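Everything below concerns the one structure shown next.
Complex shown without one protein chain; remaining protein chains in place.
All chains are identified by letter, namely A and B, in their written order; residue positions are counted from 1 within each chain.
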Amino acid sequence: MTYTFNETQMAEFNRLVARYPEGKQKSALLPALHLAQESFDGWLPTELMDYIAGLLKIEPIEVYEVASFYSMYNLKPVGKFIFEVCQTGPCMISGSDDIIAYIQQKLDIKPGETTKDGIFTLKLVECLGACGYAPMMQVGKIYKEHLTKEKVDSIIAEYRATVTK
Amino acid sequence: MSEQNLFKVTIDNITIEVPAGTTVLQAARLIGGQVAPPAMCFYSKLQGSGGKCRTCLVEVSKGSEKDPRPMPKLVASCRTTVMDGMEVKNITSEKVIDARAGVVEFLLLNHPLDCPICDQAGECHLQDLSFEHGKSETRYEFQRRTFKKHDLGKNIQLHMTRCILCYRCVFTADQLTNKRVHGILDRGDHAEIATHIEKSLDNEFIGNVIDVCPVGALTDKTFRFKNRVWFLKPMDAHRDCPTCSGRVTLWNRGDEVYRVTARKDQWGEVEDTPDGKPGWICNTCRFDKKETADWIIEGPREISRQSVIAQGHYAGKIGTTKPNETFAAINDGRKPHLLMDIHDESEVNQPNIHLGKIQGPSHGDTFNTNNTHKA
Partner (left out) sequence: MGVKLLLDKANVPGIRSYEVYRREGGYRSVEKALKEMNPESIVEEVKKSGLRGRGGAGFPTGMKWSFIAKPEGVPRHLVCNADESEPGTFKDRYLMEFLPHLLIEGLIVSSFALGSNDTYIYIRGEYAWIPDILEEAINEAKANGWLGKNILGTGFDCNIHVQRGAGAYICGEETALIESLEGKRGNPRIKPPFPAIQGLWQRPTVVNNVETLAAIVPIINLGGDEYAKIGVGRSTGTKLISACGNINKPGVYEIDMTISVEEFIYSDEYCGGIKGGKKLKACIPGGSSVPILPANLLLKTAKGETRYMNYESLSDGGFATGSMLGSGGFIVLDEDQCIVKNTLTLARFYRHESCGQCSPCREGTGWMEKILNKIEHGKGTIADIDLLWDIQRKIEGNTICPLGDAAAWPVAAAIRHFRDEFEWHINNPVLSQTSNFGLQHYADPIHVPA
């Protein structure tokens, strides 16, 4: 499969590159990968990374190296919504273990897996900087904080509804 | 180099003058012997290398003449430049010995220790390092790390489990070839050398990654399982190569060429050619010229007597006969140097007191006077 940015995406890409001095366009790699991941299927297939490499005039391996280093880039297909639940110290002492167990049971998946309907992926992550509002998880751009079992229920229902509509 | 650009540096009590900009490691190598810290990732011919493996850590006990404060932490000697009047401790520092033992343990933690089936055995820097600084037992009781296998093409064999992530091969590809296709993927303890997508490495100079690899992670596929290096005779040879210098070492058994490598110096680095450039060799010389007729043989390559490769090959220069050179002769004319004066450390061994005459339960005199059997 080949990938191409549409006009709006390309305009955003150009805006990102313009922030850096002449010849330093590689600096735009991280934001460009975010853009690519958001613009297509929520993950980065090799062809998409190659496309970005071409746009930034760098070698594909430079993109692979970066994409595999940072935890926010998905190198495998993911569900429509990713529940990224924090499990580090402050969240743990505030009860994140129970929340993680509850989500697993509720969605019938293990961490790293995607539900059969392809809607939800569960990912355990390390500290997201919301320690005062623990336990918490990130869904897309949004932080869901002060999680309880009831709150998890309503979050799942909320996202499921956006798909079935 | 003008006079004022020379810096005085003292390493393990040996003082040497080196040009400004020289690293502590390079200065120590000029002194040579045990004073030179081991280096697993630094490679003087690769820009930007070093600093990662931490085996060359040394203690700077005096920063410089101007600012004599010691450095608070051990520093990587390969990336620390000397200052005038600097004093460095390598093997004379307990802190260094302790830290180095730690680093060796870390490097071996997930290493498969499959030396018996590894082509690098006998010329492996990790083997040497473990021999000198390692322990015979591991304290690691967990499963060792494994990786998905990657095929790098017909010439180069990758064994990721043996890799110590020195990054030398990445620098090699960056600096010797115009297009790098392999790199470091993933991070932390999962970081690996890979191409991401199955891709063979086939740039004309990429074969040099084999020579720079300090361990058996990147080996010559055309030599794979063919022989052990210590059964082969290294011979210096050259050919008129349109691509590279054509100056190589052939690894022969009888007249058969088993393997071709670049010529390496005593630090395991590629030797410079007479015009002062690093003697990297091309893939054609390395992988395709395996006939004696391809080469003009210059003669046997000198191998350090301590190397396992030297075993039983050439009498006289190296090998089993007893050497008759003096210490100074084999040490570039330098006399044995006092690393540590025992009298600074101990009150017992005073130079004017004969060891055998120290007062104690019994000593030489007691023995002599009481020896009644000897009538």
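A few points about this structure:
Keep in mind that, in the parts below, a residue touches a chain if its C-beta (ideal position, glycine included) is under 8 Å from a C-beta of that chain, and two chains touch if they have at least 3 such contacts.
All of these numbers come straight from a predicted model, not from anything done at the bench.
Set against the missing chain, the residues A:T46, A:Q87 or A:Q104 yield one that touches it, A:Q87. Of the candidate positions B:N13, B:N110 or B:T292, contact with the hidden chain is made by B:N110. Those residues of chain A that touch the chain absent from the view are 19, 21, 24, 26-31, 33-34, 56, 58, 62, 65-66, 69-73, 87-90, 92-94, 125-134, 138, 140-142. Although one chain is not displayed, its contacts with chain B can still be listed: residues 50-54, 57, 73-74, 76, 79, 98-99, 102-103, 105-107, 109-110, 139-140, 142, 164-165, 167, 184, 186-191.
In this section, only the chains that are shown with their structure count from here on.
Listing the residues of chain A that touch chain B in their complex gives 46, 59-62, 64-65, 68-69.
Residue ranges on chain B touching chain A, taken from their complex, read 179-187, 195-197.
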